[in-house]
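Worksheet for the structure shown next.
Only one protein chain is missing; all other protein chains are in place.
A and B are the chain letters, set down in written order, and residue numbers restart from 1 in every chain.
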Amino acid sequence: MSERKITMSKAIAEAIDLEMARDPKVFVMGEDVGIYGGIFSSTTGLFAKYGGDRVKDTPISETAFIGAATGAAAEGMRPIVELMFVDFFGVCMDQIYNHLAKNTYMSGGSVKLPVVLMTAYGGGYNDAAQHSQSLYSLFAHVPGLKVVVPSNAYDAKGLMHTAIRDDNPVMYFFHKGLMGLGWMSSPATASTPVPEGDYTVPLGQAKVVREGQDLTIVTLGWMVHRSLEAAAELEKAGISAEIIDLRTLVPLDRETVIKSAQKTGRVLVVDEDYQSFGLSGEIAATVAEAGALKSFRRVAVPDVPIPYSRPLEQYVLPNPQTIAQAAQGMLEMVG
Amino acid sequence: MAKVVVKIPDVWGNNKDVDGTIINWFYDEGARVSQGTVIAEGMVEKVTFEVTAPVAGTLSKILSKVDEPIRVGSRVAEIESD
Partner (left out) sequence: MQPSRDQLMWMYRTMILIRRYEERMAEVYFEGKTPRFDIGWGPVPGEMHLAAGQEPVAVGVMSHLGDHDTVTGPHRPHHLAIAKGVNLKAMTAEIFGKKTGLGQGKGGHMHLFDVAKKFSCSGLVGAGFPPALGAALAAKMQGKNWVAVAFAGEGAANQGSFHESLNLAALWKLPVILVIEDNSYGISVPKAASTAVPTNADRAAAYGIPGAFVPNNDPVAVFEAAGIAVERARQGQGPSLLEIKTDRYFGHFQGDPELYRPKGEVDTLKGHDPIARLRTKLMEGGVLSEDSDAALRKAVEAELEEAYAFARNSPYPEPTEALKHVFV
């Protein structure tokens, strides 16, 4: 049997399915995760297989059900909860950052919270300022939450297995435009061959998805695909770009970033999140602290909310052209 | 061995004059598939549906690429049966 290629949404649902079959303590709750199968198809098929006791539709009460996940996890269950859009965190952040993220620490490690909080992020389809944000850096900033951001189906499945088995809270971000949904375009490279059985992808291990000599592009999620497109263009101009897919922000694989920075001497961060006070600054600090920072640039959302209108949104999101331009600019710099 | 054509099932609503499309192929040409394997996913209007292999064999040819229009009965692939 040759390899099947599946979408990221199917990969995620498959990992959850396998874990639910393996461990009766694993259950899912969230808005429209039941019959609907998740607005972005992250739980398709699970309700039919496991029923409403283990795949629970919730009221629109995020504080209640995300807080309940913390409580259930403390009692030994392994909840997977879905926050429909990461943008909605505002209604329930206290339960996330003051409790889910801190109870383990405050209890001196005696309280285990094996919660997976999965959530949709990202823009590019004109959903405007309240439904298009990335925000993973905000959660990575808060100690106590592991943060996962897969860019393709293979990683998505393996990282979901790992996240569910982890005894700590994991925020699992999936980009809506990578899920392979019929109603939202997805780059063809997001669907990949995926084994049917279970396997894990470790947290804290970045992946060099393209080797190169002239500069290092550090990125994640949807921007991996856009960076790959940019790298193909740069290749034509004689520029060899290395691309690192971070895959997880917490833990962050600083070693892989530093190693590559030491090799190429130039680091470009491509980030769909807001530019200031976020991931790109953290990567800059990481390579600077390691003494590996010779040249640094970033392409990110220029500190404005995500606008609705197509030309406005396209302008603020990094794209292959703006990425390639930034890379070329770095190589044109003296030294 | 025989060539079996994979056709689009009638999952259309009342209006058959709407174009649908394949949104995902889960196997490349040359892949081995079992009978009943979901080989592709289609979409008509807002509803997605599965396209399964009618026989076990080799997915010898993909006739309808992603985003090309399809209707009920469209021939979207060929399988060389075992």
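We adopt the following convention: a residue touches a chain if its C-beta (ideal position, glycine included) is under 8 Å from a C-beta of that chain, and two chains touch if they have at least 3 such contacts.
All values reported here derive from a predicted model rather than from experimental measurement.
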**Fill in**
Across A:P79, A:G144 or A:G182, the one contacting the chain not displayed is A:G182
**Asked** Of A:A128, A:V142, A:V208 or A:L331, which one is in contact with the hidden chain?
**Response** A:A128
**Prompt:** What residue numbers in subunit A mark contact with the hidden partner chain?
**Reply:** 31-32, 34-36, 39, 57-61, 63-64, 87-88, 90-91, 124-131, 182-185, 302-305, 307-316
**Fill in**
Omitted-chain footprint on subunit B covers residues 18-21, 23, 43, 45-48, 67-70
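Everything below uses one rule, namely that only the chains that are shown with their structure count from here on.
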**Request:** Please compute the C-alpha centroid of subunit A, do the same for subunit B, then give the distance between them in whole Å.
**Result:** 32
**Request:** Spell out the part of subunit B that touches subunit A in their complex, as residue ranges.
**Result:** 23-28, 30-34, 37, 41-43, 46, 48, 66
**Prompt:** Within the complex, which stretch of subunit A touches subunit B?
**Reply:** 1-7, 180-183, 188, 191
